[in-house]
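Removed from the display is one protein chain of the complex; every other protein chain stays in position.
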Amino acid sequence: MTMVDLVQFAYVVSAGLFVFALYWMNSPKTAGRSVTAGSVAMLIAVGATWIQPEILNHGWIIIAIMAGFVVGVPLSRVPLTAVPQRTALSHSFGGLATGLVGCAKYYLWAGGDVAQLTPFRTTALVFEVILGFLTFTGSLMAAGKLQEIKWIPQRPVTYPGQNFGNLALLAAAAGLGLLLVIDPVGPWSAMAFPAIVGVALLCGVLIVIPIGGADMPTVISILNSYAGLSAVAMGFVLDNKLLIIAGALDGSSGLILSIIMCRAMNRSFTNVLFGAFGKVQKSTAVTEARNYKQETVEGAAQVMEQASLVVIIPGYGMAVAQAQHRVRELYDQLTRRGITVKFAIHPVAGRMPGHMNVLLAESDIPYDVLLEMDDINPEMPHCDVALVVGANDVVNPAARYDKSTPIYGMPIIDADKARMVLAIKRSKNPGFAGIDNELYFGDKTFMLFGDAKAVIGDLVKQLSGNSSGH
Amino acid sequence: MTMVDLVQFAYVVSAGLFVFALYWMNSPKTAGRSVTAGSVAMLIAVGATWIQPEILNHGWIIIAIMAGFVVGVPLSRVPLTAVPQRTALSHSFGGLATGLVGCAKYYLWAGGDVAQLTPFRTTALVFEVILGFLTFTGSLMAAGKLQEIKWIPQRPVTYPGQNFGNLALLAAAAGLGLLLVIDPVGPWSAMAFPAIVGVALLCGVLIVIPIGGADMPTVISILNSYAGLSAVAMGFVLDNKLLIIAGALDGSSGLILSIIMCRAMNRSFTNVLFGAFGKVQKSTAVTEARNYKQETVEGAAQVMEQASLVVIIPGYGMAVAQAQHRVRELYDQLTRRGITVKFAIHPVAGRMPGHMNVLLAESDIPYDVLLEMDDINPEMPHCDVALVVGANDVVNPAARYDKSTPIYGMPIIDADKARMVLAIKRSKNPGFAGIDNELYFGDKTFMLFGDAKAVIGDLVKQLSGNSSGH
Amino acid sequence: MEHTTDIWSLIFVFALSTFIGLGVILRVSRLLHTPLMSITNAISAIAVVGSIIVAGGDFPPAIRTMGVIALFASMTNIVSGFLITHRMLKMFKKEEKKK
Partner (left out) sequence: MEHTTDIWSLIFVFALSTFIGLGVILRVSRLLHTPLMSITNAISAIAVVGSIIVAGGDFPPAIRTMGVIALFASMTNIVSGFLITHRMLKMFKKEEKKK
């Protein structure tokens, strides 16, 4: 068994483990193994690559790996609300890595063994570099917008001819790439390659700038699949099948998640990428003002005590307020009274897929009371109280009929079908789509203005008070 | 785009189509496309191979293909009851094909370009040949047993040291193979190769001989995966990825089907392959005799008219009697009276997986009233009449408690939980497992002796008579 | 080396397609297990590829004869396999419409 065989064998095993890692994610029961399988696979991959004879300067490698741990561990401790930013940030790291490896390989071969730059390889190389660096800057922008960093504009930034400009840039990059493929070391290529890198970096920024903060999750997923594809391209360049497999798994995951999100928002890729969503509306929306019916905490508590089925509809607001633990206490209070409590989870509630599930799981709410939209909607008519916690667009009935709204056609949770609606939010401001919410003016709806955490905290106090009063 | 590229591209497309062909089998709605996708894929594969420059004598090819059609078309017209035999027969064809190609390749390279016989290739070649020819004779035997050909013994044929002998033979084949790998054209190999072929052919016969007729479906599925694996081996020999992919798909299908069958019979592979199942018991069983309660057709008809839920439990007997169309008429008669009729399909009812479903589908019974065991069992207690049509082992309560029976632990359809059981069979003979059926002596059970087709025909007449009488 | 990696790409392909096979087959509806048997039967006749190479190549007649027989055998499986699968599936499809 030669070294090559050993390495290849290790790669086969590693690839298999990666597949299982994702396969086991199909239920929380087995998901525990996923991380184990995945990290073992990665360990094998690293080991098998490292032992190869052509690897000489172990010092640098060890240092880089240690540095990776130093930065990686804290990055894994971020609060769950910061997960989207974190994901974006590490996509940018991933893009940087593939991009740099691409550069290194190009200059290596262009400098020495030019024969290696076959048309096929060079094409793959160009793809790798463009996708890599585009993901790098693009994800950085996305992370910035999500982190709400001052000097990165939250709202979509648009200017005339924007989309055309971006497409022109990509076309330019592609053209330069073609040049390289035709003649990898011709007079032009000395400038062509760095030019490609520059254009890719620029594209990343320009493509993400016109996209609104709340569309970032979709963008992140798309960038995720780009990162995967550039790993695939690297695999083609290095003739390494493990890279291709892992990259492809990653690419398909990003693709599917972004499709799911677009579906759930009833929007197309193009609309997300070029729609500059959430710009125009926002500007107009806040002007409007109609009157809400309000309810006191005491009143709300009483109503809930009378209920037999309470459906809690969490939204981005619960995440912002970090209210999940209070929600848990509320859940305990109500269930202790024999009231059935269910959670209605909209596929795009919050700011990333599965956002609400993680938060509620964090606060120890058993995941079998977290129902998906399609499972809970039939029950809504029998629901006595629908408690909306910092959700807005995902319960806006306008999505059903009002063609003028940006969320028209997006499936929603039928909170308005419940016998009574209690809605917790801080202000009269609209949600991310920037439109007023019909639901809140409905005659069955009563508002509880205030920070979700505070309001629910009061509700819990009230209820525990009453119960001790019993 | 060179010829090689063109061919490889065609192979990629073809491989993809094969995957879709199997993927679409996941529901009857999409299954229609499967055949299209599959045959197009095969067409592409054949075309891409044929256009290659090294293919010269087209005459022979065309003749062989035409001959294939001449034999293949009639083979596709067999009655559905003969499907198991047909499947076995074409497995043997498949085995023959891979085996022969293996031989051809070996003699070609041994005669000329010996360098081609690398250890890896030779190993693959040996696997291809052994699996191929073993499948060839083995499937022939299986087909013979299923077709109940006179000079092929139905019952398991056993003799002392049988299993040991077979294993020894396989070991011998492996040993000879090793010899070839070490020295593909040494003095020995001239005899070694034909010897391997001979041993493989012999093994096929000897391995299947000790297996009882009703275990054939399992054996067929196992041989199915062998056929697939030998195609994979051929792929390794010819360095052809399409062969590997299609072979692997085939192999996994055979594997999974045989596992499903073994599970449903609560038996292990080894037990099926070496257990000489259905031999000993059969001999003893028929001796026993206890008294059954019988029921007249008139009586049975009346009982059913009173029922509100009738569950029909078909078994191998329905297939033997070709009674599915009569069953359909019965179904119509009862449903017309507003009686709910459901079918309880045991995973191993009949003689191959899905046997009952095809037969009932053939007689135009909508497939949504065909329920799997796990879905119908909870309903059995509410069932007024359970009509057992030529089923036996799959409704034998002994499977639940009697450790001594060969079917102990096999999940069954809870016919005995129904308010009343009507059982149609020809005689007092036991089923394939060779044991008496507790159910038939139960006090809620009434027998309708006779051929399923005839008996149900009478039932239908009776019912239509009554209805016109109304 | 060149050949070694080539062997390994075959092994990779085998491993991956086995994964696909298991994944896809496990999701096949129980209703369709009999048609599944017959369609995989047809698919396994992919040996036709090898048969054509052997039957059509410029080889001694003995070799080619083996190829021709193999080709005939595989062709039979292809034809009968797909036809009978189609025949069975039609029955289920008919149901589809009726309901």
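The letters A, B and C name the chains in turn, as written, and every chain counts its residues from 1.
By our rule, a residue touches a chain if its C-beta (ideal position, glycine included) is under 8 Å from a C-beta of that chain, and two chains touch if they have at least 3 such contacts.
Quick caveat: nothing in here was measured; it's all calculated off a predicted structure.
Visitor: Which chains here would be touched by the one that got left out?
Guide: Its contacts among the visible chains are A, B, C.
Visitor: Looking at the whole complex, which of A:V4, A:L100 or A:A454 touches the chain that is not displayed?
Guide: A:L100
Visitor: Would you mind spotting which of A:E148, A:D239, A:E298 or A:D402 touches the chain that isn't drawn?
Guide: Residue touching the absent chain, from the options given: A:D239.
Visitor: Considering the whole complex, which of A:L6, A:A67, A:I149 or A:L178 touches the chain not shown?
Guide: In the full complex, the listed residue that touches the missing chain is A:A67.
Visitor: For review purposes, identify every residue of subunit C that touches the missing chain, sorted by number.
Guide: 2, 5-6, 9-10, 12-13, 16-17, 19-20, 23-24
Visitor: Contacts of subunit A with the missing chain: which residues?
Guide: So the residues of subunit A touching the unseen chain are 15, 18-19, 21-23, 25-29, 31-32, 34-35, 38-39, 42, 45-46, 49-50, 52, 54-58, 60-61, 63-65, 67-69, 71-73, 75-76, 78, 80, 83, 86-87, 90-91, 93-94, 96-98, 100-101, 103-105, 107-108, 111, 118, 120, 220-221, 224, 227-228, 231-232, 234-236, 238-257, 260, 345, 347, 352-355, 357-358, 361-362, 364-368, 370, 372.
Visitor: For subunit B, which residues reach the chain that was dropped from this view?
Guide: These residues of subunit B touch the chain that is not shown: 2, 4-5, 8-9, 11-12, 15-16, 19, 239, 241, 245.
By definition in this document, only the chains that are shown with their structure count from here on.
Visitor: Touch graph of the chains shown: is it line, ring, star, complete or other?
Guide: Chain contacts: open path, no cycle.
Visitor: Using CA atom means as chain centres, which chain is nearest the centre of all the protein shown?
Guide: Centroid comparison flags C as closest.
Visitor: Suppose each chain is reduced to the average of its Cα coordinates; what separation in Å results between subunit A and subunit B?
Guide: A distance of 47 Å separates the two centres.
Visitor: On subunit C, where are the residues touching two or more other chains?
Guide: Answer for subunit C, listing residues that touch two or more other chains: 9.
Visitor: Residue numbers in subunit A touching 2 or more other chains?
Guide: Touching at least two other chains: none.
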